[in-house]
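Questions regarding the structure given below will be posed in turn.
A single protein chain has been removed from this complex, and every other one stays in its place.
Chain IDs A, B and C follow the sequence of writing; residue 1 opens each chain.
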Amino acid sequence: MNFPLWIQNLAIFLLAASMGSAFWFVARSPRWQRATRRFRNDKVGLLSACVISVYLFIGLLDSVQIPAGPHRDRTALDWMFHGIKRERTYSAPLASTSYSATRPQPLEGRHVLGTDVLGKDVLLQTLKACRTALIIGGLTSMIYIPLGTLFGVLAGYYRRWVDDVIQYIYSTLATIPSILLLIAIIMALGKGLPQISIALGVTAWVGLCRLIRGETMRQSQRAYVEAARALGQSHRQIICRHILPNVMHLVIINFILGFSGFVMTESILSYLGVGVPVGTPSWGQMIDSARMELAREPAVWWNLGASACALFFLVLALNLLGDALRRAFDPRGSSVSVSR
Amino acid sequence: MALRILYLTVACALLAGCSNNPHPPPFREKRADGTPWQASYRPFPDDPRSLDPQFSYDTLGHAVVSLVYEEMLEYHPLKTDPYELIPCLADGMPEPISGSDGTLAYRFRIKRGVYFHDDPCFSSGKGRELVAADMAYAFNRIADPKVECPVLSTLAEFVVGLQERNDEAKRTKSFDYSKPFPGIRVIDDHTFDILLLKPFPQLLYWMAMPFTAPVPREAVEYYDGRSHDGTIRQQFKFKPVGTGPFRLVEWKKGLSLRLIRNDNYTATRFPTEGWPAADAARYQAMAGKPIPFLDEVDFRIIRESIPAWLLFRQGYVEAAGLGKDVFDTAVSARQELTPEYQARGVWLYKDAEPSTFYFQFNMQNPVVGKNRKLRQAISAVYDVDLEIDIFMNGIYLNAQQLLPPGVYGYQADFKDPYRQHNVEQARQLLAEAGYPNGYDAKTGKQLQLTLDLTVDDAESRQLAEFEKEQIEKLGISVKVEENLWATQQDKMDRGNFQFTASGWNADYPDPENFFFLFYGKNIPPEGNNNSRYANPEFDRLFEKMRAMENSPERLDLIHRLNAILTEDCPMIPLYHPVAFHLSQPWAPRVVLNPLVSNGLKYTQIDVAMRKQKQVEWNRKPMWPLAGIAAFLAAAGMFAYRWSQRHG
Amino acid sequence: MSLLEVRNLRIQFVTEEGETQAVDDISFFVDSGETVALVGESGSGKSVTALSLSRLVPTPPARYQGGQILFEGKDVLQFSKRQLQDLRGGKIAYVFQEPSTSLNPVFRVRNQIAEAIHLHRRDVQDVRAEILNILDLVGIRDPIRAMEAYPHQLSGGMQQRVMIAMALACRPKLLVADEPTTALDVTIQAQILNLLRELRKKLGMAVLLITHNFAIVSNLADRVLVMYRGKIVEQGPTQEVLHHPKHPYTQALLACIPKIGSMERRLTTIDHEALARMS
Partner (left out) sequence: MASYLIRRILYMVPIIFGVMVITFVLFFVVQSPTAMAKRILGPKAKPEAIQNWLHNRGYDKPRFINTQPGATWWDSQFVHQMKALATFDLGYSDATGESIARMFRQGAIPSLLITVPSFIFGFLISLSAALFFVFVRDSRTDLFGVILCVAMMSIPIQVYVIFGQWLIAVKTSYLPAFGFYLSGASTIKFLVLPVILYTLADLGGEVRLYRTIFLEEIHQEYVKTAQAKGVSPARVLFVHVLKNGMISIITLVVASLPFLIIGSLVLENFFGIPGLGNLTVNAIRTSDFAVVRTTVYLGSLLYLVGLLLTDICYAAVDPRIRFQ
């Protein structure tokens, strides 16, 4: 199972578009306006948002294809790096000879962050891995957010047997330690980005569902929902007009924090040998390879350095943004549940 | 405050005093005669699955089994060209005998005075003498379906009685060990014949493999893994009892296997000839001496290569393989030790292994199987030298044929015409194959091939990426299918793949052991012909060659077999591994033959030198302690000032 | 000298959404033994004023911009942390609006009252007797049981009595009751107000009563301060303000008073039930 590039691109595009439209859709409510105002004054949050935009931008650059000449699947990012030659194997950042204590050979060109074992430019690989991370996060979000939100709202709104069934499903899934479940699913489905995303989605919706269910239950008891019910609005109307907008912020915060979790999990999966497929640049794999490379003499540190930093800043920014959003919606910090 | 400083000092002292030696102390410090106890620590990549000699079929299992058990024959530890079998438990080499009724057999005589290890499974607790009946018992075990001997069907083709006994047991669902094994004719306690169905010169090699090691029936029946009088006995496969130079005394899963010397060992001595002239002095000192020299062998299970290397650097293990990541550290461009390691006194060994790695095509696949030119094109485009350079430190031998060096029939000057990394030729061949520039001439679609590989760690992942890129130079697209080991095997069995990377390590140094991989009657599920290569001409020549003793005529047949494989290209030979091994200065290696897996019985170490070097290589710098102290002091200052400010 | 005198107090709140003048140049005084009501709608700054008397308003987001809070002639705004801790509870005690959340849920009533006694009345020998004494004083019928109870095991009225007991435990000079009855059932409200009135007589302390309810004011207060948008718009003796309001805001507020009579009738009807629930 391997999706063509355009479907993967669609994932990124949908990710960006759905984030945007979700904001636009709910931003009219006073709660969101208050939150937006608070967020605007949050320097850390704004800075994180900027950092994330940079990652998104790099991901987009690497999604746009420039079919020119024999290089059929060359992306805009590849095009920007097209002057950079391929080496035989490792070379240190900005070195003029290939990496080797005993057999140095002259290089084709200079590489800001050196080259990896196959002689590829580490900077380019690191940047290309952004897209992999975004696709994993994006595809997973496309799976788990609708699932978690829908089931959460249904369970929290209808209660009774609907709630029982949904609770049973997620309790059972939550009962299996998530990393083991992930590995088991990937072992069963085989390797590949979509498979990893499905596995992550199956394990991630549980948390969101539980959160949304709780919040929906709280909202359903509020006076305005009672009022809407008294006015004879249908269940569907109540859910769409009243409940969903009031739980949307939780979804978004959960999405952002979850996203960082997926990126981190990918690195663990790569370590366990069930990560992204061969030939897909990813930070997790770069970190995993680094163990061996670091033991070389002299150590090959730039691979680990570049990937760990790229991963670190994205996860850091996502976490800080999630925090900032939570602060914006809930200045007194009264929903601990989001952080678990 | 004073108390705090005291704590700090104590902590620092503890830290500085504690050794970074990861091994438990040896069983004893001194031998009975007061000389130092020689305990050798060896890195071991994983737990063996089983130590049952009739079942175990992996290098890890054999490494232990061959120290505990012995077979009738063994390889000469020093001779490699050609490899030579010498008697081990047998008293002299076996004689082929042909009965008047046309039967074929080999007669073996067992050395007198060979005893099994002392073990509670024997009624007296003392090891019993080895007799011919033990060999019959071992062959009975091979036939027993419960033992799951993996080479049963290979041997059953040649050895009398294996198949019948196996069928009978399957029919009756039990194996009757009281019945004598029909394929072994016991002459007296120390003489027996092995009866054959057809000529089988390779039998002698099999008699040097653990499958035919004699096993005491008492041990198999005693160690049944069940509870007796409240104590659970181990399973036989975890508690080997043999005649070998070492006894297994402790096996902690995932941690270590510890063996100590079998004091009753007399079966073999250090060889008295066969060493290289350059090293004569050292070998002469050992020649004819009783073995083993070591008192204790400690296999330390270290699954990751980096820690194994670290422990070698620190002097805590005696040997190390040189992985690609640490290669440059120790070996220079001229394939000699770097000055640092020369100064350490480390020994470097280069072992050409009797193995071949190759790509193999599924000949039943409609795309690659029916298109010889396509296979040849892939062969021609692949840059094996670059792969060897990047991933194998440039030391593996570029393979031009299936047979590895050292195996009878290897042609040192043979060049595969399609395996010379010629991109022009490759494109030409690809066009002839019907895919000019990688696109199907008829449909105009890009050719996509699937390469099935087992990918489970960083290195195999990088290699897979390299292989993909190499073949994609043709303009075709290669999809790497990453399989778990089990899935990969499953695909091999069912023929559900296009092409894959594979390798074969000689069971014994005979060309039969390689060419049978492409023998038409060995197509799965019958055998290991995973390529599903079926060529009547090849099969005919193979059958003929198999039954022959080495001779110019046989050599000619081997060359013809090789020529067929080269032209038909069901596989692309890649390389023959050459392993670089390091040994510590106090533990120089003795054995020169890579087929020998019980080399530790010839090895000895210099304990005093080890002690001295370990201290020298593990000096502890003071800066981290100073750093920690400074950090604690700063933290203390901060806390103090903070508490002052905040009352 | 008044017990408490506030002069030109200004307090500002700085939040992400801008600055708000919570208390805008107010001055008032409270004499010993006197009951003063601070009246105003929610958000008028009365709670902030009350809390600021012992500097309980957290800074940030609040900022004391100027003025003086003189308690027994000393300016609270110049107090050290130590002095503030003595002032709080010891001299000025508080009773808050919502007894169910204002009591610490995981400590027994006894511990919560004992804590106040330990902090301000080191001389008390028999703390247990003193607690029983105070609980009895605030009209808890079974003080031994109430003492060992956790707050959630008590009814709302009882919880508020415990709050008052805790406030009184240190014999404060000034009791600040910040809407002490808002969260309670109507029936209980009257009981608590009666209790406050009795206690004031018995103990002779000053009471600053924060409320938006003029019915309470007329029952309890000697003087009234009316607050509107951070300013004190009117002050004077209770009867005068109630019957002759000068400021239009006061007039508007008075227009919203519920009928006192009706409330009392309901009060008498439900009284037994409420009592039964309490015991």
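Simple rule for what comes next: a contact is a pair of C-beta atoms (placed from the backbone, for glycine too) under 8 Å apart; a residue touches a chain by one contact, two chains touch by 3 or more.
Predicted model only: the values in this text are computed from it and were never measured.
The chain not shown here makes contact, within the complete complex, with A, B, C.
Note on the undisplayed chain: of the listed residues C:Asn8, C:Asn104, C:Asn194 or C:Gln251, the one touching it is C:Asn104.
One of B:Pro150, B:Pro199 or B:Gly394 touches the chain omitted from the figure, and that residue is B:Pro150. Subunit A meets the missing chain through residues 44, 168, 171-177, 179-181, 183-185, 187-189, 260, 264, 267-268, 271-274, 284, 287-288, 290-291, 294, 304, 308, 311-313, 315-316, 319-320, 323, 332-334, 336, 339-340. Although one chain is not displayed, its contacts with subunit B can still be listed: residues 15-16, 18-24, 46-47, 49-50, 57-58, 145-146, 148-154, 235, 237-238, 252-256, 300-304, 307-308, 310-311, 314, 456, 484-487, 489-490, 492-493, 524-528, 618-621, 624. Interface residues of subunit C with the unshown chain, by the touch rule above, are 51, 54, 56, 60, 81, 84-90, 93-94, 96, 98, 101-107, 115-116, 119-120, 150, 152, 163, 166, 170.
Rule of thumb we're sticking to: only the chains that are shown with their structure count from here on.
Between subunit A and subunit C, the centres computed from C-alpha atoms are 52 Å apart. Subunit A has no residue in contact with two or more other chains. Residues 304-306, 309-310, 323, 325-326, 328-329, 331-333, 338, 386, 389-390, 453, 455-459, 461-462, 464-466, 468-469, 479-480, 482, 484 of subunit B touch subunit A in their complex. Partner subunit B is touched in their complex by these residues of subunit A: 2, 88-89, 100-103, 117-118, 187, 190-191, 273, 277-279, 285, 288-289, 291-293, 295-297.
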